[in-house]
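Here the complex is missing one protein chain, while the rest keep their positions.
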Amino acid sequence: MKGGILNPDNGFEAAVKNFLKDVMEKADIDALLLPFKNAVGDSFEWRLVTADKLAEASVVPPVIAVNGARALSSITRSGKSAMKIAALMRPCEARAAIELSKLNQCDLEPVVLISMDCPGAMPLQDYIADPEKVEKEFEHAAREWNNELIRPICRMCDIFTCTESTWCDADIHVALPETENNAVAFISNTDKGREVLEKVGIGREEELGDWQKKMNARIEERKAARKKAREELKQHVTGLNSLSDTFGSCINCQVCRSVCPVCYCRQCLFNSVKVHYAPDDYLLQAESKGTMKFTPDTLLFQTGRMTHMSVSCVGCGACEDCCPMDIKVAQIFSIAADETQKLFDYIPGKRDAPPPLRVYNEQELKEYET
Amino acid sequence: MMPQVITIKKSAEEGIKEFCKVLLQSKKVAGVLALTRKNRSAYYSLVTDPAKMDETTPLAPVMPANAATLLSRLTWEEGPPQPIAAVVRPCEERAFIERIKLQQGTFKNLYIISMTCGGVFPLKLLAQGEIENNLPQYYASLNKAETVENIRDVCKGCVHFIPCNADFTIDMLGRNNDSECAMVVNTDRGEELIKGIEYSIEKRDTPLLRGHEDKKMKGLIEHREKVGEQFYGEYHFGEPGMAGLSSALYKCVGCHSCSRACPICYCNLCNFNSEQHDTRFSKFASQLRKSGSVRVPPDTMLFHIGRLNHVSISCVGCGMCEDVCPVNIPLGTLFSEISKALQSIFDYVSGKNPDEDIPVSTFEEEELTQVQ
Amino acid sequence: MKGKIGVFICECGPNIAEKVDVDKIVDEAAALPGVAFVAKHKLLCSEDGKKFLKEQIEEHGLTRLVIAACSPKAHESTFMKVCEEAKCNSHLFQMANIREHCAWIVENKEAATEKAIRYVKAAWRRVGYHEPLAKKEIAVNPDVLVIGGGITGIEASLLLAHADRKVYLIEKSDALGGKVNEFEKIFKNMENTADMLAGKISDVEKNSAIEVFTNSSIEEVVGFLGNFTVTVNKKGERTEIRTGTIVVATGYDSFDPLKAPKYGYGKVDNIYTGREFEVLNKSGKIVGKDGKTPQSVAIINCVGREEMGYCSGVCCLSSIKFARYIKEKLPETEVVNFYREMTLPDKGYQKFFEDTQEKGVNFIRVKSVTVDNSDKGPMITWQNDNGDEHRNVDMVILSAAMTAVNDAETIADMLKISRDETGFFLEEHQKLAPVSTATEGVFIAGCAQGPKNIKESLVQAGAVAGRILSLLIPGKKLEPEVRTSYISEAYCIGCRMCLEVCNYGAICFDALKHVSVVNEIICRGCGNCVGSCPSGAVQTKQFKDIQIHQEVVEVLR
Partner (left out) sequence: MEEYKPKIIGFLCNWCTYTGADLAGTSRMKYPPNIRIIRLMCSGSVNMTYVIKALLDGADGVLIGGCHPGDCHYESGNYKARRRVAILKKILNKLGYDEDRVWLRWISASEGKLFAETVTQMVDELKKKGPAPIENF
């Protein structure tokens, strides 16, 4: 992995902001999409801003309040963007954005997508309960790459950076080589990215030194954690019954769906009258066992949603962050997603790979015919 | 009519289960909708087998969903083919009546069993498995007809804890129901239903169910009136320039959970999710030119004020919105207090009287002239 | 922005040009995305202007049009025509009112220009979201169905038939003529009713264009203006009649004096209602139930006035007529007329009253009257300023208020028309549309609308005939409003709020799909449903939420 290295005197955040400033000036970008702490400081929000607002932005917020892909989609979904936008977000958010663009819910053409090494994020509800505390914890977690503090879903995330073994397909990735002078590296993944780096005069062929080794080590760590989590969850989540236990406390509020970056439907099928039966059907259904959970759709919704979006699931954890019943939605989904994605060797957020459900290959999946 | 009272030598919860069993056994009803709580999970169950009533916990002080929404589905569209009984809380019953007015359900073949309500615990408590530990103090305060600790904020400010249209009501407030409970038969159809059921049924002309005029109840209502306003004040809603509202809404993630959990939000597709409200890029651009900074996704304010405008006339203050909000916005307080103020101008109480039209669906020529 | 937008600014002679910097608008408009052509013109609504407009649209292949000029109320239709001629859909067009709403109301030219530019931009933004609407045309049935064979129904039928309209005249009794049949004479000239009525009835019978259904009543009405189907029941035998319009001339009933016991009706002998007396009088002999000729008769006015809450305005005159009947037949009999206020509107009635006084009829003004039994026959007690007074009479006539017919409600439901608080049918607009109703194609005439005398009834019959003749011309198709509401099945949840607020019964409920549906032929595009729909499932064409939102956003820039 090669890239361009900057040696900032005042740290990562400043370096990135300077870079963005340059990008706006030299790569004729008109607006930036960045996370900001909100006016009362109890959470973060996305803002589309001009250069002068750059200072207040927070490059790596401790939480993902709204997945950046949703923000980007809401800007570019209706009406061609007349301005060029640079958007900085976490790898999972950038990948979701690319997924959405494949699903025509997001237009990346006018967008320079920039991702950065992500140390993970903190649970949203914890932050809202006590911002200062969580802020400190996050600093620590980010500095030490401490996996204990961050969200469970982040602990098992292995696409948090951009190396040969695992990568994020944003136009530009901001890497954090941990040399003494903690220099910042900029890796370009696309022609658009290369062009931008050129314009702002950042080289692209420098060796990134031991950064890569360190990251690979962490990736292995995370992969292991993921494996472990998969084993654990296998205990719970195999077969419908145990699945129903796992989602037993689900109240069918469907917040997981509405905060999910890749659940893009206006009206979820499982939230529509299309899944309603006539009363007598419910009675019949109940009579078979003498009793039934009502509403009956909880499982239908969860499994149905899985079939709809799991191939595109980037494991951003928004669903788990928002679940009022503290269900491990994200962990379960992203494990399940592994399986479905493996079927097609599909990695959501990888450019030019068509969404599996849009294409087919006559020779594939024979094993499912018998 | 001379109110009948069914007395059951069991605790209130067991009593209700017993009663529902009898209804099922005697084929008076084909099914019973009642709450079931198992440690961290709670959900409504549709029970057809009397034996299965034992698994339910009709009085569990939690609300996984406002049953009104479920009742709509159970009575869709001409009502169930055979009678069904449902054990619901007053605010659920009131919400259902509002939904009936909106053509989203019917009382046909549906019997409502309710109770004077002590409120419910927030879902968080349920998720953390804390309900068990809280039950003793719950019933203790109930017996004293006092507000229970750590129930939902809206419940603490709720003045509609006496059901108005239930066919059967168990009086829970200010009464010890541990060993014997009494169920009041409020309606003719209720009386009709229990005909021929051998049970210690006494008739009495002084209603056993305490009404709003009862001194204890009055006291509680007055107290709660204040509490509600106090909450509203604490969040500084009503401060000039919507300052309170904005500061509460900054953290909104736009998940619209509140509207999905709301028993009054009955729309198929919310207007604010429809393409009529998609923000065109040009809007972002012009906003950016104006202020140099635009919040994304936009229209958070529009959604909440718009929803207020749509539902507050029918809001029953059940607090589901607040409970499902992933970022703890005090929506319950906001909506219930505003709806109180709003309904008063039409002297309308949502869900109180099934024969009353929702004010927005009708009009009177001589009214509201001050608005002009 | 879809298609090529053309922006035209009209100087309206000096009217706009002097007050607004037209060239500035032109420059601003030219800079707008999607705008393919901008021009100003001295007077766009002039023949020369329209020609210019048409040429430019065609030359530049413009598909959407913004015209900044006067109020759309003045020339929208003018320019829409030009659009059509130029093969550009007339609804892909929006007017900016920069004359009435800018040039003429602002002194400061700068301010006026600024506002005008806002309006032009708003129109430009809006028109981008317009959708082409196709003109609708429906064939119409020119026939007319008249409910009620009374004097009003007859008159309307004759007038319409005279213009070669097929008329179906539905009468529930066994003969035409209605209440007037019962009258021997009519005020004020006391001419014989028969002379007037018989002529008209025979005209009806002679006229092949009029098909009379006696002993018949309507059972069901479906359809809409130009295409109604009415089921008529004649003694159990049903006929389906296709008609374009319906006239409700169902007349009136009299107030039932049993509802006002103080007048002693039903308790005291020799008390007659006005109508009973008409019959008695027409029989030729005015005698009491005992067969004796009355020496004294009391006529009591305003029976039912408090109860009903209105003055019928006719009873006074009939009561005078009753007095004249008596004086003509029994000159010796004393006639006392008890009244509160004499209602004598219109020319000639005052004289009618005075003549009757000269004929020795005693008019007594009272505060209130009661009638009781006494051994000497009916006893009248009345109050006036000098307290109570009593006297006995041989016969009492109660001149009762006119009320809505008892089956008014069923008729109203069938025809989807409303009734006012008095129970009579409600006109569409008391001043501007006094004989039409909320339901297009359904008209009301005569006492169906409210108490009237014969003359007023005939006037209304004429009005209705005129309206119908000008509304439906045989062979000419009807162009229903195209800017109607429609409901998105995907969004609608079937709460039927829109049904409740729709005044025209244009929305019905599809139980199968469980969504509401607009009948776009009945819909008048008022948009009340839009105001009521929380989910935005209902939209009105050309007034869609998005079009309005865009307009708002732009004017607020």
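As written, the chains take the letters A, B and C, and residue 1 is the first residue of each chain.
Operating definition for what follows: a residue touches a chain if its C-beta (ideal position, glycine included) is under 8 Å from a C-beta of that chain, and two chains touch if they have at least 3 such contacts.
This is a predicted model, so every value here is computed, not measured.
Counting contacts over the entire complex, the absent chain touches B, C.
When the missing chain is restored to the complex, the residue among C:Asn97, C:Ser157, C:Thr273 or C:Thr333 that touches it is C:Asn97. Touching the chain that is not shown, out of B:Leu102, B:Met115, B:Cys155 or B:Leu342: B:Leu342 (per the contact rule at the top). Set against the missing chain, the residues C:Lys51, C:Lys73, C:Lys262 or C:Lys351 yield one that touches it, C:Lys73. Here one chain is not drawn; of B:Gly31, B:Gly244 or B:Pro330, the residue touching it is B:Gly244. If you put the missing chain back, the residues of subunit C touching it would be 71-74, 97, 99-108, 111-112, 114-115, 118-119, 122, 418, 428-430, 438, 483, 501, 503, 524-528, 530-533, 536, 540, 543, 545, 548-549, 551-553, 555-556. Think of the hidden chain as still there; on subunit B it touches residues 237-246, 249-250, 271, 295, 298, 300-302, 305-306, 308-309, 312-313, 337-338, 341-342, 345, 359-360, 363-365, 367-368, 371-372.
Keep this in mind: only the chains that are shown with their structure count from here on.
Subunit A and subunit B, compared by their mean Cα positions, are separated by 36 Å.
Look at where the CA atoms of subunit A average out and do the same for subunit C: the two points lie 64 Å apart.
Annotation: 46 Å between the Cα-based centres of subunit B and subunit C. Within subunit C, the positions touching two or more other chains are listed as 490, 493, 514.
Residue positions of subunit B touching 2 or more other chains: 268-269, 274-275, 280.
Interface of subunit C with subunit A (complex): residues 490, 493, 514. Residue ranges on subunit A touching subunit C, taken from their complex, read 267, 273.
Residues of subunit A that touch subunit B in their complex: 31, 33, 38-40, 42-43, 45-50, 52-53, 65-66, 70-71, 74-83, 124-125, 128-129, 248-249, 251-255, 258-259, 266-267, 271-273, 276, 278-280, 282-283, 286-287, 289-295, 298, 321-326.
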